[in-house]
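For this depiction, one protein chain was excluded, whereas all remaining protein chains were kept in their positions.
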């Protein structure tokens, strides 16, 4: 029987840094965590008239941190997402002053006044699996697929740092990478005892690069199967799905995020297949996929991915993804029985 | 009846710049051009013992340039690819000294000696639609899908410039973008009378970003349906397929290639749909796709793409893609009849 | 009479983050702080055989943090350096694996093995005002001017963050900017009550950009005249000397550090002179000076400077630089009398 722990944060329990906070809960490896996340506005933007710069004091709250029993620096956490489900039938995007890819920003400093701050309220239909855009300056509506994901998943950083939840880096954090969806296992290196992972920033969907700086933000109900891989370090965030292995880099300029992710994928491929390193570089160069997560946060993210078919049966992290997948499925069945479905 | 022109370049007719050369042929809009391209080594690398730095004097020859009758600055060329077929049953990739994404380079200057220069010879099987990698330091072979594309498609640049065929920019050139494949229509703004387009650099396949700097390079047989859109300028290279519209940016750092491509896609979307500009920015931010073409050439490339479903029936460039597609299909049928198939 | 406070840190009192630590001392505005700093190796590298990667557990310790009485978010600290004097007659530089401007790094990830890790021990002669380089692979010695500076001066960051002392940003930190020398006043915006400033990373001298990643590192005796400017925020670190005003930007890519520093200098110039903003942009464009501090740290730094002659008598921050300069000079005289000089 899988151990299931449930944690619903009170508003005052949400956190705005990775590091700097004690754990809200201890979790045994192999457990399922059932929890929920607020949106990046802390729920304060509910209509198109709620301008984020006026109604929000802080951005991007996370739920946690959670202490994984036995986790020590040099280990790896495996977080398998068994559910990421919108908790509301609406989501909100916005332009925000001097934030986003197509505007002057705090660091790409220009003398332009900010673009207009504008809010869009999307309709989310979980039955139809759709997200609907409503234009603000015309009557257009556009229906898009619902593709729920978590923008922010991370652990406490190394070196005694506490980092804003707006920042992605080697500890994870605000990766804004659509590949963190249902069925994905995220790997994060442990820097402090217990790992202290936290998560938030649910997106009903997001374009690659998150050009305007804000996705279709919404609260989420989240179930995570949690495991611990002892004695195996992970330098940069990684993801495994049924079909792909994925490395994530976070840096500026964007080519450095590309370099980090490709470098990690090359060394990972060499280790999984036994290919010599330049041979692995060659394989990734021809078979690899790449895309930006965000091109707006304090560090940009890109991922590098390889289809498992190329890996000829290699089994990353000794098959933890498959094990967590089974735990997640068993629990869903079990939970179905209990509820008489 | 479609006008079909055939041009097979003699070795001495290959060119290494966009601009600076007279046309090899005049082509009427609405014609089909049947031609062929050499690989990026000019065919000089045939075995794993042919090191490019030793056997090549120049890189990336193109076929052309072709003068499109009536083309003037301010117009747009439409090049629809009706065939891109490997002309050999092998292709070659390589690492090249101080070139590629995971090495010090001429501009990312470091004090490291170059990585080993190494050549890989791939098997191409057009019947099975596969490309096979053979490791150099072990016995691994890896079969990958054959996905033929042209790395280099461009016109003469503006301002009297002649640019190396290794460079991508607003005139197209070495875009190294896998989306330039069979069935795609490429749009390029005309800078000089006749446009003077040229093409080359066939890849049997390529990873996103072309990490090591070199794809699976091979000679190609190419058929292009050519059209001219009068009085409509195109600022950056664009692509249309049956399912997507795509904008390409070329720049360093990589985020600027992202910005250019997203900016072009936002303005294109606004123009096609009638959406106000920030509304279009919002749509692209949530529905847009993005990926790198190359992260190794003198300018990096990224593309921004939108599914046509989002555009609700909009018809880019007045439907030239569909017209050229029909020309290409009719010709293939016709050509089949003539050959008794 | 100026209030003089003295603080000599015990080894265990050195800190490796800005933020995350309580103050070691309270300081009244208008006081002189007499203190000392360890070198970036914590004093562990003493000979050319002490490789930093082997003898150091952490890098770049700072002395502090100091609580300035009355400092609140929205205020500005003014730190005038009345003395920065080498505490040893030797200093140490090094190459460090995958760190520096001319090597692959953690974020500019390449497949090269690291460059050789090598240590250089310099002779410091404070009487002759020289620093002497001794080559490691030949008998060359090169005498350079002694130009002592502090690489790291900062306050606790905003938003509950704790940042590694290796990082420069809006809170100051590892700016590695040679302009922080004797006679300079550094301005830092206050983010938390007391400001909590700290300092360290003395350099006997440093090239612009700190190309190899490490300066001539040495312990320093430091005297700082401290003041508080109430109700005036400072967004990015600024410096004032008798002749120049200087803005510092910290970012990657390097052009963003340039943009931040130029933007801050333009707005500062407009505010000091009454020039309209584009007129100020024009003045800075023709009269401004710029140089990199570091091109190796997690964020790069550049400064933008303007000769005060251009400002026609404008008096930044109501003349606090001149006041602190007088406090510093008075104390030096006083201290001279006491010692019978």
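A, B and C are the chain letters, set down in written order, and residue numbers restart from 1 in every chain.
Quick note on the criterion: a contact is a pair of C-beta atoms (placed from the backbone, for glycine too) under 8 Å apart; a residue touches a chain by one contact, two chains touch by 3 or more.
If you're wondering where the values come from, they're calculated on a predicted model, not measured in any experiment.
Colleague: For the chain left out of this view, which of C:55, C:83 or C:144 touches it?
Modeller: Residue touching the absent chain, from the options given: C:144.
Colleague: Among C:16, C:197, C:268 or C:300, exactly one should touch the missing chain; which is it?
Modeller: C:300
Colleague: Please pick, from B:9, B:253, B:292 or B:316, the residue that touches the omitted chain in the full complex.
Modeller: B:253
Colleague: So one chain is hidden, and I want to know which residue out of C:45, C:115 or C:245 touches that hidden chain in the complete assembly.
Modeller: Candidates C:45, C:115 or C:245; residue touching the omitted chain: C:115.
Colleague: Since one chain has been left out of the picture, which residues of chain A touch it in the full complex?
Modeller: 102-104, 108-112, 115, 253
Colleague: Just checking the interface: what residues of chain C touch the absent partner chain?
Modeller: The missing chain touches chain C at positions 93, 95, 101-102, 115-116, 118, 120, 131, 133, 135-138, 140, 142, 144, 205-216, 252-255, 258-259, 262-263, 266, 273-276, 278-279, 281-292, 295, 300, 302, 310, 312.
Colleague: For chain B, enumerate the residues touching the unshown chain of the complex.
Modeller: Per the touch rule, chain B residues meeting the hidden chain are 16-17, 19-20, 58, 106-111, 159-164, 249, 251-253, 256, 259-260, 262-264, 266, 277-278, 281.
Keep this in mind: only the chains that are shown with their structure count from here on.
Colleague: Moving only between chains that touch, what is the shortest number of steps from chain B to chain C?
Modeller: The least step count works out to 1.
Colleague: Call it same or different for chain A and chain B: same when shared residue numbers make up over half of all numbers used at their interface.
Modeller: Counting shared over all numbers used gives more than one half: same.
Colleague: What whole-Å value do you get for the distance between chain B and chain C if each is reduced to the mean of its CA atoms?
Modeller: 49
Colleague: With centres defined as the mean C-alpha position, give me the chain A-chain C separation in Å.
Modeller: 36
Colleague: Just give me the whole-number Å value for how far the CA centre of chain A lies from that of chain B.
Modeller: Between these chains, centre-to-centre, one finds 33 Å.
Colleague: Which residues does chain B have that touch at least 2 chains other than itself?
Modeller: 102, 115, 253
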